[in-house]
Each structure stands twice: as C-alpha cells, then as structure tokens.
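Working notes for the structure below.
In this view, the complex is presented without one of its protein chains, the others remaining in place.
Our next item is chain A:
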Amino acid sequence: MLNSFKRSAYQCTGSLVRSISNINNLDQKEELSNCLNALPSKAKVVICGGGVMGAAVAYHLSKRNWGGETVVIEKESVGAGSRWHSSGLVGAFKPTLAQVKIAQSSIQLLKELESRGRETGWKQCGSLLIARTRDRMTVYRRMKSQSVSWGIPCELVNPARCQEIWPLLNVDDILGGLWIPGDGVGDPYLFCMSLMKEAVANGVGVMENCSITAVHSKNGKVSGVETTQGPIECEYFVNCAGFWARQVGQLAKPQVKVPLLPCEHYYLHTKKIENLDSMTPVLRDPDGYIYLRERDGCILAGGFEPIAKPVYEEEIETSSQRCLSEDWDHFHVLLQELLKRVPSMNQAILHKLCNGLEAFSPDCKWIVGEAPEMFNYHVAAGMKTVGISAAGGVAEATVDEIVEGYTKYDMYELDISRFLGLHNNKRFLRDRVKEAPGIHYGLSYPFYEFETGRNLRLSPIYPTLRDKGAVFGQVMGYERPTWFEPVEKEAEKPRPFKIAHTKTFGKPHWFETVQREYWACREAIGLADYSSFTKIDLQSQGTEVVDLLQYLCSNNVDVPVGSIIHTGMQNERGGYENDCSLARISENHYMMIAPTIQQTRCKVWIRRHLPTNGSVTLSDVTSLYTAICILGPFTRNLLSELTDTDLSPSNFPFFTFKELDVGLANGVRAMNLTHTGELGYVLYIPNEFALHVYNRLTKEGEKYGITHVGYYAARSLRVEKFFAFWGQDLDTMTTPLECGRTWRVKFDKDIPFIGRDALLSQRERGIHRQYVQLLLTDHEHELDLWSWGGEPIYRDGNYCGQTTTTSYGFTFKKQVCLGFVQNLDKDGVPQKVTNDYVLSGHYEIDIAGIRYAAKVNLHSPHLPTKYPDKERDVYQATRRLHDPQQFLGRHYQP
C-alpha cells in the first residue's frame, strides 16, 4: 500500500520536477497581486509578518471566515527571504505529541494545496535517518515503537537497505536506520505564496512595505497597532515576525518577551549532479549533524552543528542583511561529515554556500501561544529553520486559540508561558543559543540538561548543598539538586558545580545514589530543596479571594484556616490549567504552591480572572522563601526538637499548615505534606533564615541519619505512590475524572467553578482515557533498556495508550510506569473506559521494540514499610467520613 502511495505521489510531482530545470530558479520571485494600497482603520486580527508562518495563519483565519477582518502587515514584500536560505525539509517525526500533530497538520495542508493546483514544491520522497551509534539506534527503535501511537508509518532498516534507499551512501560505519516514507520536501517560498494567494482570495488584506511601530493594549488586551502607514484598531495581534519576533515583541506596550537569538545557519548548494534521481529521499545523519536532499538535480545539504555561532551585536534590519558572508571554517565541521557520508560529493562542484541567520529559542523549541504580558497577543515564532514543517500546524493551533479559545491538543511544551524574564536576557540567549541548534540533532537522552546559562537562580542554601555533593538540574533557570554524590569530608571547597547528565537509555549511573536517598526518605530522614516551587500569595480585604478561588478551583477552598487543600484549576473543558496546593493562611489570605514550571503560566491564568476592581491582590513570593522539605518517618521527632509548637497529629494534623519558630528563626510556614506521599514537612523559610534553619536541621538530624536527597529520589517516591504531576502527567487536556481525582472535585459548591459543566457532562458520558499505574513484571533493570516516558501501552496485544512518567520503584523493585489507557475501537476511535475494562486486560509496554508484561493499578498502592504510619491512617479515615462518596474508588491523595 505504501509503495503504491509513493508511486502516485511521484506521478503527481513528476511534472513539477520536470518544469524546474534551471538551477538558478531560486533567484526567481513573483509579486503578490491584489495587495492593499492603504490600511483599513479597523480589523479584527493583525498579523505581523508575510513569511510562511504569517501566510499560514492568514490562510487558516480565512478558512474560518475571518478573512475579511484580517490584515497581514509585511515590512518588505511577501516571501521576501532568500529562497537559497531554506532546506524545505518536511518531517513528521518530532520528539513529542504536540509537535507531531503540528507537523502532520502541515503535511496535510501541503498535500491539500498541491491537490488544488497550488504550487508548494511538495514532494513525498521519504526520508532516511541513519545511526552511527548504538544509542542512536535505540532512539530509532523507540521512535519505531512510538510511531504506533502517532500514526507515522516507518520501518527500521539495516545498513544494506540504507544503501539501497540512498545508493551514494557510505554505510561502513552505519549500524542501521529508520525509513519514513511519508516524509518529503516542500518549497517554503512557493508554500508561502500559495497560502497567501488563497488567503487574499478569501478576503485577507495584505499590506507590503509597512512596518509595525507599536502594539497598544487597553485593560491588558490588544487594542490596536501603530504602523508606518498609519494606525489600525484591532482585537488580536499575531506576531509571526519569525526572525524578528523578538524585536516586534519589544514594540508592544507593555513589552512582550519572545526569547530568540539568531545564529548563523548554512545551506550548501552543489552544481548539477548526473543521474541524481529527483525522488532521492531526504537523508538525515544526526550523529554527523547533517542532512542532504535533492533539489532540481543538485544536492542541497546542511546541518545543525553542535556549537553554533550566535549573532549578538549586529542589528539585522532587512531580509538581505540576514544573508551573511560565509564562514567556511565554521561550516567545515559539517562539510567533513557530508563528504564522509557521501564520498562521491568530493567530486561535486560547489554552486553556493549560503549563510543565513536563523533565530533559535533557548530550548530549541518553537514558541507558540498567547503572550503572558498581553491578552490576545499571539506569538508563532522560533521555527528554527523548519518553518515549513511547523507553519501549517502552528498556524492551525494559533487560529484555534484565537477563534475557539483553546487548541486541539496540549501545547504546554511549546507555549510562550514556559519562559521567565530571565530567558529573554540577551546575554543569556547569547550563551544558550550556542548549544540550542545542536539539540535539534542531538541524542535525546532522558532528563536533558543544558551546559550554558547555568547557575542563574540559586537558593540561599545552594552553596552548601553543592559542597555536600549536589549534582544539579535546571528548571525555569533554577538549579535544583537531582542527586547527591558521596563527598569525602576533606573534599576541596567550594566543590565544582556539576550538571546532572544521564546519557543512557538503560540503567543510569546514578541508580545506587538515588536508591540510597530513596530509602533515607522511607526509613530515616531525607532533606530536599523544594525552593524552585512557584509560591503565590493571594489575599483580599473581604472574602473576594475565597470567591475567586472557589470559581477557579474545582476543590472546595472554603476550609478552616490552617488547612491545605490540593486542587486543580480547570479550564472550560475540564482540563488542568494548574494543579496546586492552597494553604489558608488566614481568613482571606491563601498561599498557593504550584509546580515550578507554572511560574509564568499560573499567574496569567489567575490574572485573567481577577476581579477588575483590584480587590484581590496576587503577589509572586517565589523568591522570598526557601523551601526545605524533610521527608521520612522521623521528621516529626526532628522538627519537635527545633520548635516549641506541639506537632502531635491532634494539634498539627496531616495536610495542615502552621507558622512555626524553628531554631532561632521565626515566621517559617510549615506544611504537613511532602508532595511525595511520605510523612514530612515542607518548610517555607524566609530567605534570610534559610541557612540557619538548614544548619539546625542537619545538625539535629544527624542522629536520625538525615540524608540529603535530590529530585530524582522524590520523583521515584511519587511515581511509586502514583501521584500525578502537572506538566508531566496532567495537562490542559486531562480532566480530574480521567486521573482518579474525582473526589477532589466538588460539584456542589455554591460558586460553580470553571469547567464544572464539562466535568458534569463527562461524568454522565463516562471517560475515554484512564490514568493508571503499570508495574513491569518481567523487566530486568540491570540489563534491559528502561522506560523513560512516551512508551506505547498494549492491552491484550492492541495499542491502547502511552506512558507519561516512569521511574524505578525501589520498594516494588520494578519499573513503574504511569500513563493513560484508552479503549480504541477498530477504527481507532476512543470508546468509554470503565474500571472493568482497565482491570480486565493483559498489559504490555513496548520499550524500544521489546514488550514487557505489566501489572495494572488504578489506585495508589499500599507500600510495605518498617514504620507504619498510624496518624496518617487516622487522618485518612476522618476524611473519608467527611466526604465519603467522592473518596471511594480512587487512589489516595488528600
């Protein structure tokens, strides 16, 4: 079937290929007809940028009949960028679901336009990925197994077959490859022009030679745009300025931060090569950082070098300035790999080496979504050279967000709210962007860590932790200890900063270290630094803050002062916008603890719903407190030694809050929970007391065997206890009903919360996916490859879902996977999922092509322990009495 499909694609593109014979056709450009002569005074949407991204957004808006109210503003002319400076590669395989969906949508759009006779240069020639190393081959095996979830046909191939697909290839050092027949190439310029023509035909106005000079806002919403050709009133603004998105962001009032910095990026064009098949597949050799494709009988090659060359000082104003003179020495790294991979290219004659600037974001991911600084200001930028793969899908998502208010799939990892102000610091960008392009072809090991832009946000106890052996991972710029290496007493101080690299798909080198820390938490005392958590204070004069939170949260927040409630903040569809703990400090004062990665995002969500009269104040106190968590059975004994407050369960029960004096310090906000399921406390300590409290804890804790523990140990605890985390398990598309948290949703509150209707109807209809815990029963953790998230789950041999987070369970002595299972019918349409359905199946998890049998859990398991925890059981019982129905049948999580 695939072959016949390939043949038909060949037939339909054959005529196009023949018609383009002159290799310099890339210099040819046409002008877009029917452009505007003058700007309208009013429009609904203003799009900045007439590149492929802007064109795609205009096209999708026009498809929703918004064409007549949409204006595209282009500084130069539509499709102004050099046609020599693009590769046109279209690949469906991306690292995550959202990115895959986007790429698939783009491919769909390319095919659609082509079928309607619009030129896009689309050619389904397939793509071949080759591996030089075993780890790369593992990546391909993982991709092959994931392809089932994502619906991408692909095939693992041996070196001989690689050479068959790509005859010029040198396969001496190749271990194998992955052949993706559905991939292809397109021409960004043709694609852009075709989209724009369609858009113009559907009423979109295009204004060329016009620059944005300011974007104004009223009440935090976009109100209008100032241009060199006059002002326009508008409701929505879409920043599709691509390369210039950062500068355009700065024109907004207030400034919108789009963290991007340009790097040099190279495209090598050869002269005509005899007998080069026009359907030669795209070749990607990520271990050599390179790709090659056929273009008009020539080879077009390029790559993503491991150390890029950012452009920092020069301000680039026009498209022609984006084309720099070439630095052959810099390109040489790639040239050598190209010649090694395709030795016959030694005889190929150089036509052109093009050095174009491309903007990269600090994490080498696209930047999409509504800006946190201004409502209705949307960004679609940072396409990192693969604009053609991204444009169609990103535009569709952006238009969904504008027209419907939300996207079809969760876009958190691409959302612009994943950044903080620090990410937009130009010096930070300059450092970071050096390694960003390299990630594109880098090996996607678990827990990827960047080398640059480190040691940025540090907790007051950071130097001490570092000297105690902490190895750090970075999250939102915060250095968080991931594990603690054993350190000799006389070790040199200060100990050098160490980055937590994993760099394996099997049993990681930190296994024994994390195991030791895990058992300290379960049988002695562990001390962890939670300082990176987002901490927000919400308060009001009257009860406004309670009303606001009742409206935002699905749980009942009107609890006695001193209580802590764990609650989701749902969107209209019932999905999690945020998942947080709220401590009621006083009648009208809450402290919200949210995941680290929510720091920008949750504030935007709350601000969107804040009373306009300013009666509720929101203040981000993340930087004011150091959070030290002590976990383990003896934590109460330890803390009792340091405070005069009675810590007995009757006075300070589980899941409550107290302001304590600890050591000689005061004002420590102690919360009786640990976010891991272990007994313990999180102490939110005013920064200046942090070191004091820390010193007292470690000193007094010595006799209990207090041990520093890192993030991985805490993570292992919570995965084993079946705790879901936002951003890893929960997202904007997941409802509490799907993840066993119905008991935390209070449908009968006086104030109906956001998403209540959606959840009620879901309760009626039943859920279509269920969050489960799977324990791998025949997995040998020493030898087998580990699951790291994203593995497909099979039920009775049929694909039924994917894992989200995974860990080794040190108590179970098994791999533990959390994930969602679905009930897919023959056509792949999800059906209702019931407990019976979940529990009746036989489960397997596919790790890089090998399926491991798994035992399924719907509820948090009861872990055997040396130190049974009576108080907590009592506490749990009290809650059940208090709220019997909701608690039944769902795993324990207060």
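Here is the rule we go by: a residue touches a chain if its C-beta (ideal position, glycine included) is under 8 Å from a C-beta of that chain, and two chains touch if they have at least 3 such contacts; residues count from 1.
Note that in this section contacts and distances are computed from a predicted model.
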| item | value |
| --- | --- |
| Name under which UniProt lists the unshown chain, selected from "F-box/LRR-repeat protein 4", "DNA-directed RNA polymerase III subunit RPC7-like", "PPM-type phosphatase domain-containing protein" or "tRNA (adenine(58)-N(1))-methyltransferase non-catalytic subunit TRM6" | "PPM-type phosphatase domain-containing protein" |
| Contact partner of the left-out chain, one of A:A38, A:I307, A:L350 or A:V561 | A:L350 |
| Among A:V148, A:L339, A:L618 or A:L824, the residue in touch with the chain that has been omitted | A:L339 |
| Contact residue for the chain not shown (choose from A:Y312, A:W328 or A:Y867) | A:W328 |
| For chain A, residues in touch with the removed chain | 268, 270, 328-329, 332, 335-336, 338-339, 345-353 |
